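In this view, the complex is presented without one of its protein chains, the others remaining in place.
As written, the chains take the letters A and B, and residue 1 is the first residue of each chain.
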Amino acid sequence: MADPAHSEPPLAATGVLVREEPMAVATLRYFAGTGEFVQAVRAATGTEVPPALGACCAPDGQLILAWRSPTETLCLMPGAARVAELTSRLADSVDGCLVDLSDGFRVLRLTGPRIADLLCRLGGTASVPQPGEARRSRLADVPVLALALRVEETLLVIDRSLLPHVLAWIHATLADFVAP
Amino acid sequence: MASRRLGSPAGRWIDRSQPLGFTFNGRRLSGLRGDTLASALLANDVRLVGRSFKLHRPRGVWSCGLEEPSALVDVDEGARRTPNVRASRLVLEEGLSVRSVNCWPGVAFDLGALTGACAALLPAGFYYKTFMWPSWRLFEPSIRRMAGLGRAPTEPDPDHYEEVAAECDVLVVGGGISGLAAAAAAARAGARTMLLTGAAHPGGALAWRADDEAQGLARAVRQLGVRVLMRTLAFGLYNHNLVAACESLAAEGGELPASVLRERLWKIRARRVIAAAGAFERPLLFPDNDRPGVMLAGAAVKYAGAYGVACGRRAVIAANSDSAYAAARELAQSGLEIVAVIDRRSEAPKGETASGLRVVPGAVVTAVAGTRAVQGCRVARLGGGPRSGQGEWLECDLILSAGGLAPAVHLHSQAGGKLRWVSESAMFVPDGAAPGLVSVGACAGVFSRDAALAHATAVGEALAKGAAAPTAPVGGAGRSEPITCVPGRTSAQFVDLQNDVSAQDVALAARENYRSVEHLKRYTTAGMGTDQGKTSNINALVLMGELTSRAPAEVGTTRFRPPFAPVTLGAIAGRRVASLYRPLRELPAHAWHASHGALFETFGDWRRPAAYPLPGESLEAAAQREAACVRHHAGLFDGSPLGKLELFGADAARFLDLMYVGTMSTLAIGQARYGLLLNEHGTIVDDGIVARLGDRHYWVNTTTAGAERTLAAFEEWLQCEFTDLRVLVTPVTSRWGNVTVAGPSAWRWLEASGFEAALAPHSMRHMTLRESALEGVPLRVLRASFTGELGYEINLPADHASALFARLWERAAEVGAVLYGIEALQLMRLEKGYLHVGSDTDGTTLPGDVGFARGIEAKAANFVGRRSLSRPASRDPQRLQLVGLKPVDGRTALHVGAHIASHAPPAAIEGRVTSSGLSPELACPIALALLAGGTQRTGERVQVYHLGVMTEAVVVRTPFVDPQGRRVHG
Partner (left out) sequence: MMQLECPCCGRRDESEFVCAGTTHIARPPPAASDAQWGEYLFFRDNPKGVHLERWRHSYGCGLWFNVARHTVTHEILAVYAMTDPPPLPAVAD
């Protein structure tokens, strides 16, 4: 079948740029943060699963790990090949599992000094992550994972079926953005 | 001319070089930049501004702030019309157009004013007592037309609104000197501080005076990094210190672009709140105290000082407080003639009588002359048994009311704070701090300037440091007596001008033994207008105390609830309008469906194709055509919204046995089984298909609407009850698109489209799941059917859904296939008698009621809800049970929701129709119904009642089509 191409055009306003980032997504599920599965993850990725509310990047710079719950870490990566590789390296574990969620999430990359101004207009101050943080919260009335690896850059991970709703809210908000 | 513009330099806020044109009831008038509508109307000698709510009495400008009860106008026309805007808050703009409220044909000649002549016949509770027989509904429309204020617009609002969340350590509400001092102190002590003020200028009551200290504090607050929001009125304090405030961003009326960002709703979570909201002036009650030209003394002072407007030429001041004398002096300096101060107290403050001002102590206004404007008043000494007609006549065009001060304790009360009564000044003040909130300045009862500044500074610093706040040095308000109305008068003495509640109404309530101030409020409607009784609450409860021989402290106040001032619905909705009204989900192949003629409708959270009508074809006809085609050929359906969960773990099988009616632990890998999900009451909450992917790995399909519910239930049982089970539940609904192919030609179609032979019906049985692939794309193919036909649910990564639809559609003509939507699916599942949870079940439906009793008895393991199924009530043979219905005449539709009863109402209801449609296969209406003892009533004729029509129907067994269930096997 034809390789799908999907991308929304970027949205821009004074101080913030929003663009969709094509990314493969997988989730790591495990019973405890210390078990055999988590050790296998460290062997496969070269990094620990992040602690509560943490986000980090694997040493190769290609894999982002973000805490989602006490039994879950979300992985974002550039393509399906990496998911396949991780899947095969973690397949034998009985203490946890990897579930490929690619296509299930859309990732928006927000850059600029006014990210917080935008996010607090989508619903909450609890949604603004500091670098190294991943925060699941309610944005635009839907659940969103917001994570930051560096200043002035935030990734929003949104259920694909809700992306049009979130984008419409962002679009309407940015249209009213004026220089502070 | 009575009220007028004063000469320069009076009027600190107006710009005399910038005249602005506006219209009032169609009349062109001119004001100045910096005016409010109220000041501009007064400058034009417009005294009569509107008509009152119930009695249509003429009313004028009463105040100079947000407490205004009387001068309400409708701003603008058409979609932007804003009703009941307070003239005292409306900033004048070029081209502003306003109309008086509640009058017809006009404010000067208002037919509704006839009710005013009958005021004595319209006391409190009048409606409740009078219009009960035969029915309130008979009278309601005309009463609603007569009573009321402005007119709401009927078109959609062209403007938009936004909502912003913020948090801070210390939030100061109020921009007067106390608020500024508290904010500066908090910021200096290192707290993240915000300050809100509804005003356009900082400084509060001093904002329009040349006050260096206020200006200096305002500058300091900005330099210290306090986030200051002007024109932002905090209207409510909610649980855990959430303060809601509305920021005005655009002008009301005048020339505006097509759509503007009009208001911003702030939701601010503050660790500590400092209330610095100031105080209101308390008016005096006397006969006809609502006439245009009677107003608050402090308002007249502000109109003169800030706007350069004299509210009259000759003023009488009715006093019950020391502040009257300061007002008299200031107004005299502005050029008004002060006829006399009529002081209700027996002694005027020392020295005031010597200043040349005429002071009449121990006296009251006993009558007011003039209907549409004050022409004079009669005053009489108290204690001399004043009767109508006695006393001295004073000619005047302005009567100012200076009854004392009422601290704005609203936020304190909303935060759960208590109040105490200060007798000497006749006012309620906060009794200490409220949880999370401390009051400073006038709203704390601190009226002397130096004490207020010192206290506010200490509070700001203490709260920033997490320390306890110092006690407020209450005082400085002067003497005021806790008395209100003038005794022995028959003319109305208004307590609440906006709701036309007079002292006589309060007296009636007391006579009828209303004791609680909350009951008084509701019976008389005092304090229930848009002004929420800012100038009437204290008088009402003081009066109630007088009438029931109780001290005001004993009477207490009504509860102060948000909003403090009216808030537009637009601000509350924010972005949640039109397409953002609520989050809706979009199918992965939405665009593909749109380009193939889909008619989208909203089903639950999803926008889905209801059908694919041909040009000119109705939705119903399209559904009939699509369903018939699926039955005879094949069809293509988007089932992507079906809920999908993956369960992983050593105890996954055991857990699913606990969750579902239907044993899942015995499934072989690749096998699937239907399951009913119950809650602990045994009630059906969802259904679905569970398939085994591996030894410790399951795939669960829930209903679309039940996806979230099922996940939440699973997590609750795992985390709260069955905590020893090792199961991980991962929702994967959006990861997988679902392309469903159904119909006798389904396999031929798939085969032609390149699917592997292992999926053929003879090698892959109904209710099995197989992992497959098509050109490298992984597939999870489930043989299941909600149509009753051979069916394949092809789950694939959602980004590929459109491509698969396109690929199959290319070969659709070869098998005569169609696209079908929800409507056709519903018809086909109805023909099969398949359950639709939520339609054919309600909050009482048990598995046995819908034909699953045997499945339960066969199951060995315990499961959630099972114990409830053995209660006596669950075994009652007369329970509502799901049956099929057909109209006896074979033609008349049976409507969903129609009752089954032996005759027209009143009648005992035996059941109701839950699903209904015209069967494409049988070409007659069919229905499902929940019927008492229904399974024992096959063949019985019943009456179905709908909107006055009885239809005879016969109870039948389901399925209606293919009773042996052969067709699903292909």
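Everything below uses one rule, namely that a residue touches a chain if its C-beta (ideal position, glycine included) is under 8 Å from a C-beta of that chain, and two chains touch if they have at least 3 such contacts.
Worth saying up front: this structure is predicted, and the values here are computed from it rather than measured.
Check B:210, B:258, B:668 or B:720 against the missing chain and you find that the one touching it is B:720. Within the full complex, the residue among A:106, A:136 or A:165 touching the omitted chain is A:136.
Note that of A:19, A:68 or A:89, the residue touching the chain absent from this view is A:68.
When you scan B:4, B:33, B:188 or B:269 for touch with the missing chain, the hit is B:269.
Seen from chain B, the chain kept out of the figure touches residues 238-240, 242, 269, 416, 435, 680-681, 712, 715-716, 719-721, 723, 862, 866-868, 871-872. Along chain A, the points of touch with the absent chain fall at residues 52-53, 68-70, 124, 126, 135-138, 143.
Quick note on the criterion: only the chains that are shown with their structure count from here on.
Across the complex, chain B meets chain A through its residues 160, 162-167, 261, 269, 575-576, 579-580, 582-588, 606, 641, 646, 648-650, 696-697, 726, 728, 730, 732-737, 774-775, 777, 797-800, 802-804, 806-807.
Across the interface of their complex, chain B is touched by residues 1-2, 4, 6, 27, 29-31, 71-72, 94, 96-97, 99-105, 120-121, 123-125, 140-142, 159-165, 168-169, 172-173, 176 of chain A.
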